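Here the complex is missing a single protein chain, while all its other protein chains stay put.
Chains: A, B and C, in written order; residue numbering restarts at 1 for each.
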Amino acid sequence: MVTREQASLIVHGQDRIGIVAAVGSVLAAHGANIVSLDQYSDNPHGGAFFQRTVFSLDNLKAVLPEIRDDLGARLSEGFALDFTLRDMSVRKRVAIFASKSHHCLLDLLWRHRGGELPISVSMVVSNHADLAEEVRGFGIPFFHVPSAGPDKSAAEAEHLRLLQGNVDFVVLARYMQILSGDFIARLGVPIINIHHSFLPAFIGAAPYAKAKERGVKLIGATAHYVTEDLDQGPIIEQDVVRATHADTAADLQRRGADVERLVLSRAVQWHSEDRVIRDGNHTIVFT
Amino acid sequence: MVTREQASLIVHGQDRIGIVAAVGSVLAAHGANIVSLDQYSDNPHGGAFFQRTVFSLDNLKAVLPEIRDDLGARLSEGFALDFTLRDMSVRKRVAIFASKSHHCLLDLLWRHRGGELPISVSMVVSNHADLAEEVRGFGIPFFHVPSAGPDKSAAEAEHLRLLQGNVDFVVLARYMQILSGDFIARLGVPIINIHHSFLPAFIGAAPYAKAKERGVKLIGATAHYVTEDLDQGPIIEQDVVRATHADTAADLQRRGADVERLVLSRAVQWHSEDRVIRDGNHTIVFT
Amino acid sequence: MVTREQASLIVHGQDRIGIVAAVGSVLAAHGANIVSLDQYSDNPHGGAFFQRTVFSLDNLKAVLPEIRDDLGARLSEGFALDFTLRDMSVRKRVAIFASKSHHCLLDLLWRHRGGELPISVSMVVSNHADLAEEVRGFGIPFFHVPSAGPDKSAAEAEHLRLLQGNVDFVVLARYMQILSGDFIARLGVPIINIHHSFLPAFIGAAPYAKAKERGVKLIGATAHYVTEDLDQGPIIEQDVVRATHADTAADLQRRGADVERLVLSRAVQWHSEDRVIRDGNHTIVFT
Partner (left out) sequence: MVTREQASLIVHGQDRIGIVAAVGSVLAAHGANIVSLDQYSDNPHGGAFFQRTVFSLDNLKAVLPEIRDDLGARLSEGFALDFTLRDMSVRKRVAIFASKSHHCLLDLLWRHRGGELPISVSMVVSNHADLAEEVRGFGIPFFHVPSAGPDKSAAEAEHLRLLQGNVDFVVLARYMQILSGDFIARLGVPIINIHHSFLPAFIGAAPYAKAKERGVKLIGATAHYVTEDLDQGPIIEQDVVRATHADTAADLQRRGADVERLVLSRAVQWHSEDRVIRDGNHTIVFT
């Protein structure tokens, strides 16, 4: 079987009659076959409109610029819409930031090696040198950028040198360091963080200790986009696991680690496949 | 706010380039606004295609026949597709069959009364008279049709008299009687059953006793369309709950009852909202 | 088969060597057979000790006072322990408080009628008269105690008149009114509340609206003992259900209602069976 190439098209803007027809017509005119289409409007009477379309087409790379031009022309006729068109055979490039805790990092590298994640891991960056050998064993560059002390400016400058132009998004795999608003703005690509609690419960440091203190009966993990406000960015995915009175904070941490890995890997996969659309502090996730 | 009326459109057939555009164009030409669109193809290269579209339109009832005509015309041009168009303000009429066990029945009546289920409950039919008063307290007709003994033909004849022309689907809410293939064929409307196990485990009678015997650590429930083959019909929804060695078969039954109620109510809701498409012995469920 | 009677024994205090042997010896000396025994120590080196024992014994009622005396004597020898001994054939008496939202109330009444909950429902109290007929249909007294306005003293005085001496615990089944610290102290029996969020997320009013606003991907419910601090009391049970971007606040409320019912019914069952031990702001739950 000849596998045809696939592209993703995200359309986002003000809902209006005829969007689906307009997009469908442009794609059909180029002989593109729609493989998957998800659509969401937060209010059918003039709300915000979101559509993810995946289509397949022979000779995709050659035709994509024409489709982009035609969509641009067609969607400027009376619509207030933005769109993003992407060749899905080109993997998104990612840098993974980690600290000493390595379960999320290794889980991603492992899934990547097993072909689960359509990403290209450009580098791993850590404020500790411990994981260098393990990471390089996967054939992936490892950079140690120390980040001790309150002044992170030198570390962030080094991060920007490494990242700029080289990555399409960044994953904080239990990086445990706060990024400055200036850094986030200058980096200019999405950053996904895994927080080890069911947000908005237990914002900030030591959530498992807080969960033990509060006596919750479930513990969770949350993958979200990073914004300047700590642990407040748009949530991509969450999950939980059961806990009991007999679990120590260390037990919660151990069980929670399994949830963190699953939640982060789903968020990375969905982001890589253009399934997540940011809408203010919310996400639309077409799974 | 004026709530506009909504219709559902199911399109089902052979995948081909241009279906989304064709459907979208007909709807846009009538000023219909697409509220929700889900699409699935089991093989992008000429497989089976399934699309559910919900659209809103002022004066829907008057325009629906024209839209139907236009869709019929447009989709006959080079496509091999069937479609079903339905005014969603018209609730599907349902008969609920129950036996002595009443948790699933009462849960449906309760949700219906609370406005959760977009159905019209035409009647409740039971082989026992016990629930007559309770059901009639909901303002719903109750018919007692005894069904003892191996020969179900008299009961089935009575069932057909009650149901034919009066219902759009039937729900077996722990009815515990086997329906003959002849009855199913003559009835001619979909029948949804709740089976008290995670099918295909524990087909047939007494699944909780079998679950206890096998020592499973989860018990489940399955909502499926009824076919001539017992417990073999297309699955709509399933869920499970945790069990332990300390649970007796009676405990499993009690816990399982909560899962049965949830699973059946989801299946009834999804069927009522045209979210379930049958495809051979499978279902496509757009939730 | 002769069903022998069962009693529960909760022992709680400072961990020390020999507690299990001491308790076991007293019970064995009376011919009591231990049916179930759960034990927990929050620190094996001198921490707090918790033990729940259920035993069966013929002629239990006659012998219970002697067992109580013997336990009192035995556990005063070098142990720092409290104990509670209870004849489990005597059902705990409960008052259920409800407001307009009735899903949690009806679910409890329904399970009670079906024999699932070992409680005696003494009365239902509501600040609205709407549910009077439905509740009385279950054969249970209904009292309407209006509670409008900021001053709750008249309502609370009426509540105390109804409850004192008549109930062993109170369940707030979506009662939606804040109880004063004075009322809680004067009532003197445990109060179980169901909060419609995964605490400590979304404390206070309108948690589903807050959940929608924050964009969480799971919504939850929490059953907890009521203390003077709103939504801060010891948690008994929690559970969650999945949500998506497409769920409105009303959808979250509808789905959440199913979780609220399950979580509250589990908490009421466990409390009724002496499975929950309060320990400061925590609970030990032996399930």
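The definition used in the following text is that a contact is a pair of C-beta atoms (placed from the backbone, for glycine too) under 8 Å apart; a residue touches a chain by one contact, two chains touch by 3 or more.
Here the structure is a predicted model, which means the values were calculated and not measured.
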## Note on the structure
Considering the complete complex, of C:41, C:232 or C:281, the missing chain is touched by C:41
#### Entry: Absent-chain interface as seen on chain A, which is shown
103, 106, 110, 114, 116, 137, 254, 258, 262
### Footprint left on chain B by the chain that the document does not show
40, 198-202, 214-218, 220, 234-240, 244-246, 279, 281-285
### Query
Tell me, which residues in chain C touch the chain that this view leaves out?
1, 4, 15-25, 27-28, 31-41, 44-45, 56
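Keep this in mind: only the chains that are shown with their structure count from here on.
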### Query
To bring chain A onto chain C by a C-alpha fit, how many degrees must it turn, rounded to the nearest 5?
180
### Message
Taking each chain's centre as the mean of its C-alpha atoms, which one ends up farthest from the centre of chain A?
### Response
C
## Note on the structure
Chain centres from averaged Cα atoms put chain B and chain C apart, in whole Å, by 37
#### Entry: Distance from the mean Cα position of chain C to that of chain A, given in whole angstrom
42
### Summary
Residue numbers in chain B touching two or more further chains are none
